[in-house]
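Comments concern the structure below.
One chain of protein is taken out of this complex; the other chains stay put.
Our next item is chain A:
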């Protein structure tokens, strides 16, 4: 019911905007025990098909991994015993308004970049401890050693 209502509104007001929810990424795969803490401090465990939002902090246990597909098709996987925060994410390609700032507190991540650095080469940044890493693409691994 709610869905149809939303569809109706969308029809009238913003036929050119995407129907996509405000989520920034989809959980494509989960192995083991992975949880997310939202901006409102609630923590839930993640499963395949769940959504990730701006300010979400993702934590993996030992022998656990997660694979994410972001709105701009950036692909990210996070390995065991890691903590990763999606600090800022903005993908509005029509207005060339893009930003992806994240923080790898600990652990390892692999990434294949999507459209964001193509649209603006200065828009993607990963913080890891004292380092601020500017990403212009395309495929890399980042490790924040403990």
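Here, contacts are C-beta pairs under 8 Å (C-beta built on N, C-alpha and C of every residue); 3 or more make two chains touch, one makes a residue touch a chain; residues count from 1.
Just so we're on the same page, contacts and distances are computed from a predicted model.
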Hidden subunit of the complex - UniProt protein name among "Cytochrome c oxidase accessory protein CcoG", "Phosphate ABC transporter substrate-binding protein", "Thiolase family protein" or "OmpA domain-containing protein": "OmpA domain-containing protein"
Of A:27, A:58, A:85 or A:123, the residue in touch with the unshown chain: A:27
Sites on chain A contacted by the missing partner chain, in the whole complex: 15-16, 18-20, 26-29, 31, 48-49, 65-69, 73, 75-80, 108-113, 117, 128-146
